[in-house]
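All protein chains of the complex are present and in place, except for one that has been dropped.
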Amino acid sequence: MLRAIFSSPLNALLLAAPISWALAWQVPGSPWVFITAALSLVPLAGLIGLGTEQLARRAGPAWGGFLHATFGNAAELIIALVALRNGHVELVKASITGSIIGNLLLVLGLSFFVGGLGRRSQKFHRTSATNTSAMLFLGVVALVMPAVFDLSLYGSLNARPPALESLSFLSALILIAAYAGSLIYAFTAQRDLFRPTAEGGHERLFSTGAAVAVLASGTLLTTVQAEILVGAMEPALARFGFTELFVGVIVIALVGNAAEHYSAVTAARRDEMTLAVEIAVGSSAQIALLVAPALVLYSFAIGRPMTLLFNAFEITAIALSVLATAIVVVDGESNWVEGLQLLSVYLILALAFYFVPHLG
Amino acid sequence: MLRAIFSSPLNALLLAAPISWALAWQVPGSPWVFITAALSLVPLAGLIGLGTEQLARRAGPAWGGFLHATFGNAAELIIALVALRNGHVELVKASITGSIIGNLLLVLGLSFFVGGLGRRSQKFHRTSATNTSAMLFLGVVALVMPAVFDLSLYGSLNARPPALESLSFLSALILIAAYAGSLIYAFTAQRDLFRPTAEGGHERLFSTGAAVAVLASGTLLTTVQAEILVGAMEPALARFGFTELFVGVIVIALVGNAAEHYSAVTAARRDEMTLAVEIAVGSSAQIALLVAPALVLYSFAIGRPMTLLFNAFEITAIALSVLATAIVVVDGESNWVEGLQLLSVYLILALAFYFVPHLG
Partner (left out) sequence: MLRAIFSSPLNALLLAAPISWALAWQVPGSPWVFITAALSLVPLAGLIGLGTEQLARRAGPAWGGFLHATFGNAAELIIALVALRNGHVELVKASITGSIIGNLLLVLGLSFFVGGLGRRSQKFHRTSATNTSAMLFLGVVALVMPAVFDLSLYGSLNARPPALESLSFLSALILIAAYAGSLIYAFTAQRDLFRPTAEGGHERLFSTGAAVAVLASGTLLTTVQAEILVGAMEPALARFGFTELFVGVIVIALVGNAAEHYSAVTAARRDEMTLAVEIAVGSSAQIALLVAPALVLYSFAIGRPMTLLFNAFEITAIALSVLATAIVVVDGESNWVEGLQLLSVYLILALAFYFVPHLG
């Protein structure tokens, strides 16, 4: 357990958790509750990732892939489930958007940039990158059609016809089925489309029992901190003048993907670009094909249906990110200028989200 | 002739033709007239394809390419001409959309899926696939601009300014000229961009005379059945609660492309992926660059101008299909998961078309 905690310098941020409890108890309306809860989620996402990694290592590529699929984006999923239960539908959609564009532009961009500095260019395996881009594009289709539906039939994105719920529900099932197909392929072809298991990564740090313990306590603590985060959001929004859209797309996504950031960028620095690309692009695909549809199904289960109807900014941002990624990875080569380009795209999108006023 | 009929198990469906005649005579308002006429068109499209194939085999690659260009999508073209003459403009546009997305997603997806089962991956020639994707993209541009025109100038897709007709007419001429250019290239470079003639396919089944006879009788019978189909559509729509849009995009397109389906999937199963990809993508390009503009020109000739103004669902579906295909074929490699992805995209688009109410 302690070994897990000392495995990364980021884990010093775990100290933010007790601070957030103290603040939530003493000054419940303070924006600092939100900030400390957010900070504490960064190492927690990393610990869940580490526990998964350690278990996956013992489980072989097939079951390992399955574990990654289930717990790979656990932090994002938990935060979203808590937000959904508290009725913050727009925040959930925004955080889905932010996770996808964050992984594609920020994580991949930083990996290209940091990895490329001092090198003329870096190569990576393009087939798997292209495969995952195709997977992502399927997610784009599922997210675009409800908006086309609404816009073309009702002239706005505010109509809520019942067909939209059916379309979202069935699309979610199709996405999950496609995702399950890729897991079966990983089982049979002994190749994980989303995450490489053989190369790179951590060595075996601790026993199976300890790994399960890390995973369990990480998941539990993440849930607690997510509750505090969501509960403390209102005063923080008011204090900083942020919208729920901006917090979801930028802040929540940054927090939830910090672990991916760290792994991908360090891999890129070691010139293991195939690993870095697969972490970034694979994680995005998991959000689009597993996390987002799972949230839709959960929302139907709790009787507060969330559709796959995203707003125009979110759709444009996701579509542009996926196309930018497809263009950048197609040649299997990167350099730091390409990283800079992806980061610039992220910055422009983030600015646009920042300037969107409260959508009322 | 009999040899042609016994060449494929699908031809048993020819029996549906006389049944449709009996039904149309006895119970003219029954939806079964529509169903049997639709079923009978499946083998007819195949017979026209077979006759073309047999003639093309004798004609060498250049003239063979020309024959394929003219008769390759004859069934779709005949059904559309009949529908156009009877004033079903929306049905024609929907069937153009359906043929393009059906070939790109359903035919290609099934080919990847069926071909990939039990194999780790399959390879195909990527240059020709990319060439044809570019050709298809030209079609996308021609179909998108009228909608941009209408939407941005008039705020809706219901305006019908005269400029739209001029734009559609001239765009149709440009598309046909570009298509003619590719035929000339095939003549001079001895390479058919759309369909491979050398590898795979049927051996010489019968004499030139018999091939012409198959072609002629297939074309004639297709026209008859198309008339019955279009005439019997209204009661079938009412009975099943389908819209003209859904029937055009899904049903008519399935019927008209059944022959391509069969050839592509069997080629994929034999691991001849280059052939399978070229049938699927090449057939889509023919629809966009030859069939669609030919229908526009015909509509102007009969004095009931059809523009290239498609609705938002059709444009989105076509654009997403072309981009999905471009992303999938770019690496020259496929596996059954990629097939599953394309099929999932098709399913989501089909669902969206299903949920569109009568557009009034």
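Which chain is which? They are A and B, in the order written, and residues in each are numbered from 1.
Rule of thumb we're sticking to: a residue touches a chain if its C-beta (ideal position, glycine included) is under 8 Å from a C-beta of that chain, and two chains touch if they have at least 3 such contacts.
These numbers were taken from a predicted model, which means no experiment stands behind them.
**Q** Using the touch definition up top, pick the residue from B:L77, B:A142, B:A211 or B:V356 that touches the left-out chain.
**A** B:A142
**Q** Among B:S111, B:S171 or B:T243, which one is in touch with the chain left out?
**A** Of the listed residues, the one touching the omitted chain is B:S171.
**Q** Taking the entire complex into account, which one of B:L117, B:A189, B:A216 or B:I302 touches the absent chain?
**A** Only one of B:L117, B:A189, B:A216 or B:I302 touches the chain omitted from view, namely B:A189.
**Q** Which listed residue (A:A238, A:I302 or A:V337) would be found touching the missing chain in the intact complex?
**A** Considering the complete complex, A:V337 is the one touching the chain left out.
**Q** For the chain left out of this view, which of B:A37, B:L295, B:V330 or B:V356 touches it?
**A** Considering the complete complex, B:V330 is the one touching the chain left out.
**Q** Considering the whole complex, not just the chains shown, which residues of chain A touch the missing one?
**A** Against the missing chain, chain A presents residues 120, 156-157, 311-313, 316, 320, 323-324, 327-328, 330-331, 333, 335-338, 340-341, 344-345, 347-349, 351-352, 355-357, 359.
**Q** Suppose we count only contacts with the excluded chain; which residues of chain B make the list?
**A** Contact residues on chain B toward the absent chain are 126-127, 130-131, 133-135, 137-138, 140-142, 144-145, 148-149, 151-153, 155, 163, 166-167, 170-171, 174-175, 177-178, 181-182, 185, 189, 191, 193, 323, 326, 330.
Here is the rule we go by: only the chains that are shown with their structure count from here on.
**Q** How big is the gap, in whole Å, between where the Cα atoms of chain A centre and where those of chain B centre?
**A** The mean C-alpha positions of chain A and chain B differ by 39 Å.
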